[in-house]
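Sending over a structure as structure tokens; questions will come in a sec.
Note that one protein chain is taken out, while the other chains of the complex remain in position.
Moving on to chain A:
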């Protein structure tokens, strides 16, 4: 019985490791101000342990162009930056492959850097998966995202309301407890006086 169970679990694990694929995660869009640095993060999820032969590959397609160029590759434990690409001296590898992080940093972005960046990660033997895209948008002044301030104002006001209600009930609870403890002390004093009066009244009779 136990051997059948062990065999089934081994077979299932074997099938499972071949059916799953690697999933690569990046941001959807990145809004940056011209002249600043931007960190493009890329991480992956894989059912296998992170192997020593894990590879990260970044490519870039400018807005309006049809082809993408390869700008970065990490393999065999060493990062390689394309020496003739548009980011040759502005790109830096800031990821940690052991923690499944293959992020890159681009310094001093310009309006020509608008475009789509693609990250492809492979973790042998898990090499089946889709690469993930992140769009870079460069602004002169980063606009406020829709709904951020709305949500903040609503949250602050409702939070203040809840705080006021909580403080009111806390004060009521504390006052009630104080009144209760005072009445207890009065009750004990009253009983003590009655007892001494009874003792005085007893011998006189």
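The definition used in the following text is that a residue touches a chain if its C-beta (ideal position, glycine included) is under 8 Å from a C-beta of that chain, and two chains touch if they have at least 3 such contacts; residues count from 1.
Here, contacts and distances are computed from a predicted model.
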Protein name (UniProt record) of the chain left out of view, among "superoxide dismutase", "Peripheral myelin protein 22", "AP complex subunit sigma" or "MN-Hbalpha4": "Peripheral myelin protein 22"
Hidden-chain contact residue, picked from the options A:65, A:128 or A:149: A:149
Touch list for chain A against the chain that is not drawn: 143-154, 157-158
